[in-house]
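One protein chain omitted, others in place.
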Amino acid sequence: MESARKLTLAELNSMDAAAFTAALGEVCENATWIVSAAAARRPFASVDALRAALRAAIRAAPVERQTAFVAGHPDLAGKAARAGDMTDDSVAEQAGAGLDSLTEAGYARFHALNDAYRRKFGFPFIVCVRRHSRDSILATFERRLAQSAPVEFDTALGEIDRIVALRLDTRVEGVTGVHGRLSTHVLDTHLGQPAPGVAVELRELSDSGAPRVVARMETNADGRTDAPLIGGRPLPIGRYEVTFAIGAYFAARGLELPEPPFLDVVPLRFGVAEAEGHYHVPLLATPWSYATYRGS
Amino acid sequence: MESARKLTLAELNSMDAAAFTAALGEVCENATWIVSAAAARRPFASVDALRAALRAAIRAAPVERQTAFVAGHPDLAGKAARAGDMTDDSVAEQAGAGLDSLTEAGYARFHALNDAYRRKFGFPFIVCVRRHSRDSILATFERRLAQSAPVEFDTALGEIDRIVALRLDTRVEGVTGVHGRLSTHVLDTHLGQPAPGVAVELRELSDSGAPRVVARMETNADGRTDAPLIGGRPLPIGRYEVTFAIGAYFAARGLELPEPPFLDVVPLRFGVAEAEGHYHVPLLATPWSYATYRGS
Amino acid sequence: MESARKLTLAELNSMDAAAFTAALGEVCENATWIVSAAAARRPFASVDALRAALRAAIRAAPVERQTAFVAGHPDLAGKAARAGDMTDDSVAEQAGAGLDSLTEAGYARFHALNDAYRRKFGFPFIVCVRRHSRDSILATFERRLAQSAPVEFDTALGEIDRIVALRLDTRVEGVTGVHGRLSTHVLDTHLGQPAPGVAVELRELSDSGAPRVVARMETNADGRTDAPLIGGRPLPIGRYEVTFAIGAYFAARGLELPEPPFLDVVPLRFGVAEAEGHYHVPLLATPWSYATYRGS
Partner (left out) sequence: MESARKLTLAELNSMDAAAFTAALGEVCENATWIVSAAAARRPFASVDALRAALRAAIRAAPVERQTAFVAGHPDLAGKAARAGDMTDDSVAEQAGAGLDSLTEAGYARFHALNDAYRRKFGFPFIVCVRRHSRDSILATFERRLAQSAPVEFDTALGEIDRIVALRLDTRVEGVTGVHGRLSTHVLDTHLGQPAPGVAVELRELSDSGAPRVVARMETNADGRTDAPLIGGRPLPIGRYEVTFAIGAYFAARGLELPEPPFLDVVPLRFGVAEAEGHYHVPLLATPWSYATYRGS
């Protein structure tokens, strides 16, 4: 959950252990013992060292305790979610990925996978959902269901480390390497200048559901959006379409365009594979041509 | 209707008048008198001269006869269509524009426009539907409903001339200036060569209905399609989306692409405003960039 | 002349008048009376206000004094230059534009223009040479020679204001609106990433002389140059060619290229018309294609 103010590492290092555990409590799903173990390792030289201490506390625990911890995670789009029986972090994470608004068929698909997964491995499927779209969660689910139990248990711990890092990021200053960035700009190569006032809409595409609008913005005087299309968080791995209302832009410049115009709302469809990557997807356009590329 | 073999101008010039009228009968909707009048003007030096003679016969007729001729045309998406009560040409033309498959709401919209139009002008709305998509027929309908009666009657005769020209084109060799052309090619700028085997799909977009697939093709060794996406007919004025399965193409070349790939099925959306124009809409692509333009 | 350290406006406002005049002495060519007049107008709220005060002092002077001031400027590429008889600022400015290295024919052209200009107007031709290339100085010279005397005198005062502003910029913090910027970046659209290590060379082209190398750089990890190709000064109005050793770049990436490669050293030729503008001239390239545009 977004807290009112992020803590500094210095504050965390100087708290008493109880306050530390209270502050970072939900960082590890239903398992404050991990936070308590890390508390004893203070002071930390960096937030990365804190993250590593939490990871080490899990890995150092007896297998039974690890297993119980893993088993304490909620199913994705599962009964706990519907019954309102999850930590606040889990609720926010699952909603953010669109898992709170699946069709009945979508729920059925998740339940079937959850059941098959639990039957095979004995614990719930854990994935860092903030790094994924609905489609890539399903693809990952199916891929991981085919893994062997030891490999899958290790994979689950790796995902937990990612979840922990993002939960730390909402509570502590200075978490690094957990955000991606999706940005754009529009260049009017008809007039040789940035294109201001272009309506831009980003939608997440899905094989198993309707597109979800992720951002609606307008380009500024530099032909850029004031904020990135996605920023300050991982990029959900998945497929996207960004549209640019370039016909309206050129009409507003007073150009005589045919009816209908050759170019009106230009769509760019692209995939994001690196959740922590930087994707720059510009549009260079005239009324009769355009180009795009993955830039930097 | 597509005839088994097109007649030559020489054949038309040398037939007796009855055969000529029989051959070109339905060219003018329910009005063989126009064809008979033109028969008397033979021989024609060109098919354009034949077309002009038909046009002149209409314009030279008394107003009552012109009015009766115009009134003899069927409504668009009207009761005649549903009752199977139109000339074969009209049936084919209206079906070609998708007017045989409107939703009930679509039919209702057309009926309301038909009624308003008949009330205002006293004759049915006539438009050369083969030059239009559903969207542009509706836009044209609304625009023309606002015209004065004399202007609209003249517009209707102009549309009839276009209909006649296209009906001639199915029966006679050498009709010119009535076809448009929509073509594409795919260039792989990663390897610097034409891209063969790319799946290409063209769809007509509509505000008032589902997209209609117009063509499904694959690029050949030259990166072109064996036939134009639309050819041998006018281009229906409207909005289109053509998609290129460029991700599958690059994967088949053995390139390692991320999952999901940055570019997979690339959509280009464009408008056609000139029914008799040549639109060339190519795709120049790498796995990380693409460009398109209206070419020639 | 580049001074050791720039003065702040506060320092200039608090100096005594003699120190102020000493500090800004050469700002107005051989005319400390202008600086003294401005000294009396202190304090200035901004460097722009100081510039305006210098401009006002000139405009407020009697015509004889204005004329003497204007006449006190050296000829371009003239005898004073060859005799080492100019202020240090003038020497640096003329050398920066390449006027110290003209061919004999070039000198002859300048002398002929200088003579014609002095004959017509009675004072030397004054232009802010740091805003110009050799070609644009000559083009400007010829254009201005055709003006009427009053218009030309006003034009000369306007150029002096630009010269003063740039001389202030070397001595005082906070001068604005006098710099342009020419930048580039190289994007490898074959691999979908910035292109590092590409040798970039910028040359000023000239009708009347050999190209002059202006900058030689290499792209960094972001595909950009560490510094702009031209920055911290006006862009000399003129024609340029920037070359990118893209063949060597792709060869170094291990790509098999034909011999000779399709693209090796790619030249972009462009004109700069706005001395204070921002020109961004990127290259997007594969081994088989490239694109450029005026970006921002």
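Going by the order they are written in, the chains are A, B and C; count residues from 1 in each one.
By definition in this document, a residue touches a chain if its C-beta (ideal position, glycine included) is under 8 Å from a C-beta of that chain, and two chains touch if they have at least 3 such contacts.
Not measured: the values here are computed from a predicted model.
Chemist: In the full assembly, spell out which visible chains the left-out chain is touching.
Modeler: Its contacts among the visible chains are A, B, C.
Chemist: If the hidden chain were put back, which of A:20, A:244 or A:262 would touch it?
Modeler: A:262
Chemist: Among the options C:43, C:158 or C:267, which residue touches the chain absent from this view?
Modeler: Looking across C:43, C:158 or C:267, the contact with the absent chain belongs to C:267.
Chemist: Which parts of chain C face the unshown chain closely enough to count as touching?
Modeler: 136, 237-239, 258-267, 269-274, 288-294
Chemist: What residue numbers in chain A mark contact with the hidden partner chain?
Modeler: Interface residues of chain A facing the absent chain: 189-193, 262, 284, 286-289, 291.
Chemist: Applying the definition given at the start, please give the residues of chain B touching the unseen chain.
Modeler: Residues 187, 189, 192-194, 222-223, 284, 291, 293-296 of chain B touch the chain that is not shown.
Note that in this section only the chains that are shown with their structure count from here on.
Chemist: Sort the chain contact graph into one of these: line, ring, star, complete or other.
Modeler: complete
Chemist: Based on Cα centres, what is the most central chain?
Modeler: Located nearest the centre of all protein C-alpha atoms is chain A.
Chemist: With centres defined as the mean C-alpha position, give me the chain A-chain C separation in Å.
Modeler: A distance of 48 Å separates the two centres.
Chemist: Could you please state the distance in Å, as a whole number, between where the Cα atoms of chain B are centred and where those of chain C are centred?
Modeler: 59
Chemist: For chain B, give me the residues that contact two or more of the other chains.
Modeler: 262, 288-289, 291
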